[in-house]
Structure formats: structure tokens, C-alpha cells
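Have a look at the structure below, then the notes.
With one protein chain withheld, the remaining protein chains of the complex are depicted in position.
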Amino acid sequence: MEVRTLGVLTGGGDAPGLNAALRAVVRRAMQYGIRVLGIHQGWNGLIHGRVEPLTRYSISGILPRGGTILGTSRVNPLETDEVAERIRANWRKYELDALVVIGGEGTLSAALEMHRRYGYPIVGVPKTIDNDLCGTDMTFGFDTALSVATEAIDRLHTTAESHDRVMVVEVMGRHAGWIAAGAGIAGGADIILVPEHPFRISEVCQILNHRKSLGRFFSIIVVAEDAHPHPDEDFLTPEEKERVFQHTRLGGIGHLLARKIEELTGIETRVTVLGYTQRGGVPTAYDRLLATRLGVKAVDMVRASEFGCMAALQGMRMVSVPIEQAVSCIKRLDDELYETARVFFG
Amino acid sequence: MEVRTLGVLTGGGDAPGLNAALRAVVRRAMQYGIRVLGIHQGWNGLIHGRVEPLTRYSISGILPRGGTILGTSRVNPLETDEVAERIRANWRKYELDALVVIGGEGTLSAALEMHRRYGYPIVGVPKTIDNDLCGTDMTFGFDTALSVATEAIDRLHTTAESHDRVMVVEVMGRHAGWIAAGAGIAGGADIILVPEHPFRISEVCQILNHRKSLGRFFSIIVVAEDAHPHPDEDFLTPEEKERVFQHTRLGGIGHLLARKIEELTGIETRVTVLGYTQRGGVPTAYDRLLATRLGVKAVDMVRASEFGCMAALQGMRMVSVPIEQAVSCIKRLDDELYETARVFFG
Amino acid sequence: MEVRTLGVLTGGGDAPGLNAALRAVVRRAMQYGIRVLGIHQGWNGLIHGRVEPLTRYSISGILPRGGTILGTSRVNPLETDEVAERIRANWRKYELDALVVIGGEGTLSAALEMHRRYGYPIVGVPKTIDNDLCGTDMTFGFDTALSVATEAIDRLHTTAESHDRVMVVEVMGRHAGWIAAGAGIAGGADIILVPEHPFRISEVCQILNHRKSLGRFFSIIVVAEDAHPHPDEDFLTPEEKERVFQHTRLGGIGHLLARKIEELTGIETRVTVLGYTQRGGVPTAYDRLLATRLGVKAVDMVRASEFGCMAALQGMRMVSVPIEQAVSCIKRLDDELYETARVFFG
Partner (left out) sequence: MEVRTLGVLTGGGDAPGLNAALRAVVRRAMQYGIRVLGIHQGWNGLIHGRVEPLTRYSISGILPRGGTILGTSRVNPLETDEVAERIRANWRKYELDALVVIGGEGTLSAALEMHRRYGYPIVGVPKTIDNDLCGTDMTFGFDTALSVATEAIDRLHTTAESHDRVMVVEVMGRHAGWIAAGAGIAGGADIILVPEHPFRISEVCQILNHRKSLGRFFSIIVVAEDAHPHPDEDFLTPEEKERVFQHTRLGGIGHLLARKIEELTGIETRVTVLGYTQRGGVPTAYDRLLATRLGVKAVDMVRASEFGCMAALQGMRMVSVPIEQAVSCIKRLDDELYETARVFFG
């Protein structure tokens, strides 16, 4: 099939590198004489016909910028028949021959379903700052999140040391502890708590006391937003558990952990919730490079009609893998990295 | 009076630049053949005799590091007669001829009282990330706080734009809005709320709605931790007010403001509390330079017997001002800067 | 005089903060209902009629970006009568009521002459990364240059230490040693050479040897591009002198100094010329704030008809000073800062 017009959209949460990927899609397509239409706000733009041609002028200067020039949303293209019909109409109207969908687990699942159910010729590009997508060694956005979190931990170190305090740093990571483990190791954390390994508050306090006995009156604890206490030593009330689970704004696991530590050890403890600073802003060189390579690969896959697949990184190589691989499971923190993190506990 | 042994201590909260100031004190003193004793953990070290000689070796490499190699504390040297007596004994024991005290309002007030009541030959060096000390144009630590907060706002911008959200960024600033106004202007905030000017929630929502009408579906609000609603439109419960006042960990003004905005406008609103990342880590070039100049000046003042005074920046020059000037009032955000901030509201 | 249409241009070398200043001019003017026309490529745009209206949309997002969206040039508006005539015609054509000129010594001199000779209502905004303009305490661009140079010196430190080398770092600074002294102090240089104080190579080598005797086998030397040897100990050939003077690309003072040091001391010496990285890229928070305040002030001065004057920083305040003050002399490195730099020699 010859592809003359290629759509591209970004869905789900934003991640540094989205613009780099968009630019790469456009520039690679240009080489082949393929016209690219940018679809605004995820699937929403396809439903409501909000599209614009992307040219070398519209993508000029976007490489180092966070976010996505197309905007994004979490709209589901399969929600109702009406929505499906509108997409079909706009697909025809804009004479799309294929679509590159850049997104995380939710967006790629929808893309796969669109491909399977209706036969849309779709190629995926994986993206999540959490790095928990299967099928690819790394996703762009993750290295930037790691970098921001590590720099924040570096900064907190000096205050912790000067004031003999415990600093609890809550980082992102819903289902997996990649950011916590990565930034914890890179930032020199003394304790790292991840969702994959429920923690014992007694062990946490023991480590803090051990450090004190070594003359280390400060400590840095990095905790993933979804880390939780082991059932044997659960110190959260049902209401607090709910709060952590829902990621409400008024105090997650970081604050609850800090309160418990102060109660049990008497050491002054402070909390920093890094929050959205981890997912925005200038992407690292690594993320720009990865996003660019994935964008180029996605267009090559479109030309090779590898639909229902996504571009992925395996070792040093760009490969094509079925989207199904990516969305069928969550890539949990691997044992080697967790074991490495534990080397520095205490 | 010939000074042969000079003590130096850092007190109060840590601030980027403390090590640069310590290094400058030691290197300048070396030029005059003065021996420097570093006193650990603020006044505490003088009470308990925790001192060490500072040499060019012990200060090597500390210039770019945050925190303070001496540690710090908020201990009051005037608390009891016993404490005063211990300090006197240690002063004699270590044969101190003069003392350089690096600290903020609290530490400098104590230094002044020690000088006045007991005649200790003390020279001050002002420090606060809040920039709210009188008698000096700028304090070190402030520029680094500004830089960290601005970079965070830059990062939040991209997420706000990609998701059409309101982002509330809570920054430090107990009594004065310098960080909020400075970082808000430098980061391109759409609304800036400072302690000096109680805000009207109705005005905030009006600006957000006005932006929406211009096609701006995202907004950045920078709020100082001690900003508060105008009495006419107070939306805080007494309990919430207490919470903000006490800077408890479970949700300050940022969170309360965000909740109210969502309630009144229906726009998705997220909060980031920058917290301790603003006060630690590698100091900016500006802060290193300022701290170095102040440290050098302080030693020159010791040699000139300008005790009860502190080194200060006025315009481009290093000057000596009575410590009293610095501690008698709080330097509030000036009108020109607030007016500049308001230019960009909306 | 009521101002309805205000032109704005940027001239001379680019400096981080130019876009922040442009944005401030536009937003302040909007408050007063003044229309702003952006003139492209300095005076060139006025000669050839390359102008565009600047609106809140065209300036959106430019605050953190280096360079200038208007472009810049070093074209002289007073070069010929023909040029003067074309400017006059375009001034009328675009119905300009006043002009804000953002630039350094050259651009502001031309602006002053245009005001004096032909009565153009012009307000200046000073800009130079070299910080050598009189009449203002600081110019925007300088803090960013300082920051970039200091970070580079930080990086070079670790290689110098690991390899026991002398590292020569050549920084910008044609007529004045502000960047060299500032970044040298902030970066912990062991020797700082500035145009204001011709250096003796014998003193340089003596310091290096002294350091060696203290067990310091590495050293960092920061040298301004226009620093030069003292006539008593001139080691440059006439041809080399010419090369330094013309800032040709093949080896300036940094390389010549390094070669001489190796020759005289036998210590392995490496050179890094920071070059253009110092003048581009994301402006620091300080520079964005300063540029914004100057831009706002310039519009206020236009409304107050303070023509022939420029906005300036004095202490903490924005003031209006005659442009003549800025262009009549070069602000050389002050003695206090140079004396501070020397504290750390050796």
C-alpha cells in the first residue's frame, strides 16, 4: 500500500520527548514524500476533526521542548458507536492512509483495538515516564524524570546533612518502582521504597537508627507514590489507604511515612513531593535521541505495513514488536536493579 | 586590636552559598595570618566546644556545594545563664579574638545581643533564601532559590499547556513574597500571590476565565507559602488557617487554593509544592560570588574592629552596616516588583 | 504626547534576556492600549520596512528562550543620507510615535544620535553579556554568561584534579574582565587574568609552582579573551599580538598562554575556549527578571516622554538615565572585585 497521508497523534499524560518524536515522524515522512497531518488532543482531534498539516516549519524549534505541540487527552476512541462513526468519517475526510499513535498503555491499547476491530492501519510509539511498558527496554520521558528526581535529591542532600534530618522524597511511579529505584540509586538514597516490595516500617526505622549509630544523623528516603506498607506492619488507617490509592492531593504515602518515622524514631523528618516537575520541561539528550529514533522507525514501519505493531528499543537496536506485547503486562522493576538499590540501604 | 584567632559559625536554616562564605573567610584570614576556627552546628558548637581549625585543605572543593560543612542549628546562645557561661569558657579556651556569624534574622539578632550585652567582638554575614533581611540589597541563597523555582515553573508550563490545566506552584516565603514574585515573573506565571497583598479568590477566578476566553486553557499560579485570602473573601476554615499558619505538612495554601479554584471554575487544577529543593544544592554563580564577597568583607571588618556590624551589598558595593538595621524590620516585596508582576496577570 | 504606536528593535550581539525584554515591552504597552510594532534585524528592519505587529500571541512562550525573535544586526542607521531618508519614510509609513531600542554600546550610541540629530523619540534598554556599560549596575545577559562559564569551570575542575593538569579557560570580555573575574571567583579559579590588569607570566608560573609545593598538582586559570601580558614580560610575537587583537579563530590568548606555561613550568596544560556558548540559550532567572523589569520601565519612560534616556538598574531600583551616561565610557572591572579575585590566587 502506498501511503500518501499519514496522521499522527499524542495521547495520555505528556512526557518529555513527545515533540522530538513528532518532529522525527514529520522529517522522515518528508524524505518519502508523505504528507503528515497532526491530530490535536489525542483521539479527540480525530473525533472532532481538529487536524493541521505538519511541515518542516511547524516543527521547527520543537525538539528541545517538553509537552506536545498537538496537545493530548485521555479520550477513548471506542467509547460509543457515535464516536467510532465520527472517526471513520474524519479518517475519510482527511484521506488518511495510516496513523502513528504515540502514547502509553491506555492510548496504545485503544490503538490496538482500533486496528483489530476496524482494521485501521496504525503503528504505535511507546511513551511513559514510568518506564513500565513491556516490549521495549526503555520509554522516552523516563530518563528526564530520572534526571529531574536525581537533581532534586542532590539538592535535598545538602539540607538533610546540614540539619541532621530525615528527608522523604516522594517520586512518581504508579505501578512500578523504576523512577524510585533509578533516582534513589543515582541520588544516593539510604532507603528506597517501591510498589513491588511492600516495606516494613520497622526495617525502615532500624536502618535510620543504624545510620545514627554510625554517626550519620541524616538520611534520604525515596518512596514511589504507590509504595505501601507490608500487611504485617500496616500503619495506615483505611481512610489513609484510600487517600494514597486515589492519589488525592492532601498528603500521600510520603507524608504518612514521615509522620510515622517521627513518631517511632523521634528524628525530625521532612517531606518533598516532586510531583509534576518530573514529567515536564526540556527533555534530556537521551530522551530526545530515543524519541527521535522511535519516530523515524515508526514511519519506516508504516511504509513496511507493520500495522498493529510499535517501534521499540531492544538493546541498542530499534525493532518492531506487536503492540499486544506492550499492553498485556506491566514491566515491573527487575530484581537486579532492586538488589542494587538494597546494596546502599543503611 | 590584633586578631590572631577568628571563630566562624553558620546558624539558622541552610542556604546555598554558606560554604562559599566560609571558604572566603578562611582564605582572606590566611592572607593576614589569622587562624580560623570553625564552630560546629551554630551556637551549639560554642556551647559544647565542638570546633576545628579550618585550613586551605579543609575548605578545598566546598565552593560549589550547598549546605554548610560546619552544620547549623537554631540554638539560642542567650537562653540561660549556664549557656552564657559555657560560651564564655569556650571563648577563652579556644582563645578567640573575634567571631564571624553567618545567619539570618534569628542568628544575627542573637549575635547582636551577644555583642551588646557581653561585648563579644562579632561581625555578621547576612543569609536567607527569602531575601527579606533589611540593610542589604540581596542575600545569598535567594538567587539559587529563584533559579530552582523558575526552572520548576518552566517544567510545569509544558504539562499545563499539554493538558489545559491550572498549575498551582507553592514556593517558599514566610514573611515576604520575593521568591514568589521573582520566580513568578521569571517563569512567566499568569497570577502571583504574595503575603504582602491578600488575594481575592474572585479576582483569581476572573483572570482564569478571562484567559480561557482568549483561548488560553492553561494557567500557572505561583503562590508564596504565606499568601492568604483577603478578609472580605476568606474561604478558609479556622482549622485550615491554622494549618497554613503552622506550615504543617498536610496541605498548605497551595492545596487549599487549588481546591477552591476547581470548585469555582471547574477547571482541572494541580498543585506542586517545591519545598526544600529550593534551599539546597549547588549555588548559582551569583550566590557564590555574593557569598564570597561578603566573606572577604567580613574579615576586613574584623580587622577594622567594625563589631556589631554586618557585611552587606548596596548597589554594586560591599558595605558595613549595623546589624541592628538588618534585624529591626522585615524587607517586604517592593512596590515596583509587585507592579511588574501584575503586568503579566491574565 | 500620546503614544499610540510604539516600535521596538534589538541590535548588536544577541544576549539571553532579549526576548524577555520584548515580551515585557509588549505586555506593558498592552496595559496602556499602545500598539507595538516589532522591527526585524535591528535598524535594518526600519530601513527596509520589515516590521510586524507584536501581540500577546506572538510573544507567547518566548520568555525562557535565548536570542531574539526579531533577529538582530549591526547595521548603522546613520551611515548615509539615503539610509536616514528611508528610515524617515518608514517611520511615517508605520505611524510610529516612539521607539524602544534594546542594545549595547553601539546600538545605543546610534539611538542617541538619532534622537539628537533628528529628534526621534527613543528610549533605550541596555544589554550586553560583558556587563561593561556605564549608567546601570548590571546588564541582562551577563548573569547567564557568568552561569555558563562557572558551570564549565566546575566541569573542568574534575578533569584537572584527576589528571594533575593546568586548565586554561578563555572566557568572553573584550574590554572588561567582569565575566573572567565573576566566573573565576564563582568557579574557584586559582588565577584570573583580566584586560584591566596586564599579567606577568613570571607571576603566573610562580603561583603554579607554589601550588605544586602545597601538593596541588592541578590549577585552573581563567583568562579574558582580551587579557594581555605586561609590556615588561611580553612573550607574544607581533603576529600573535595581532591575532589576539583581531580575535581570529586560530588560537587566542588562551592557547598562547598555555603554550608558554608548558614551556616555562613543564606542567601539562590544556585549553578550553568557551566561546559562543556563553551568549546563547535559556536565560537565568536573574536575567529574565532584570530584562522584564527594564522592558516595563522603558514603556513607562516612553509614556513620560523621557526620550534620549535608557532604563537602568541602580541598587534595587529601576531608574531612567541619559543614554549618554552609558555610551560615554566603558565600565571597567571594579577594584573590590579584582581584589576579591586575588584573595584566591595560589
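Brief remarks follow.
Per-chain numbering from 1; labels A, B and C assigned in written order.
As a working rule, a residue touches a chain if its C-beta (ideal position, glycine included) is under 8 Å from a C-beta of that chain, and two chains touch if they have at least 3 such contacts.
Just so we're clear, the structure is a prediction, and the values are computed from it rather than from any experiment.
For the chain excluded from display, the touched partners among the shown chains of the whole complex are A, C. In the complete complex, the hidden chain is touched by one of A:Q31, A:S213 or A:Q246, namely A:Q31. Set against the missing chain, the residues C:T55, C:T80, C:T158 or C:T237 yield one that touches it, C:T158. Across C:I34, C:L133, C:L146 or C:V271, the single residue that touches the chain missing here is C:V271.
One chain is missing from the display, and on chain A it is touched by residues 24, 27-28, 31, 56, 63-64, 137-138, 143, 146-147, 149-151, 154, 182-183, 185-188, 214, 282, 284-286, 288-289, 292-293, 296, 314-318, 334, 336-337, 340, 343-344.
Touching the omitted chain from chain C are residues 13-14, 16, 18, 65-68, 71-72, 148, 151-152, 154-159, 161-164, 167, 249-251, 255, 258-259, 270-277, 279-282.
By definition in this document, only the chains that are shown with their structure count from here on.
The touch graph of the protein chains shown is a line. Centroids of chain A and chain B (each the mean of its C-alpha atoms) stand 34 Å apart.
One inter-chain figure worth recording: chain A and chain C are separated by 40 Å, centre to centre, where each centre is the mean of the chain's CA atoms. Contacts with at least two other chains are made by residues 151, 154, 282 of chain B.
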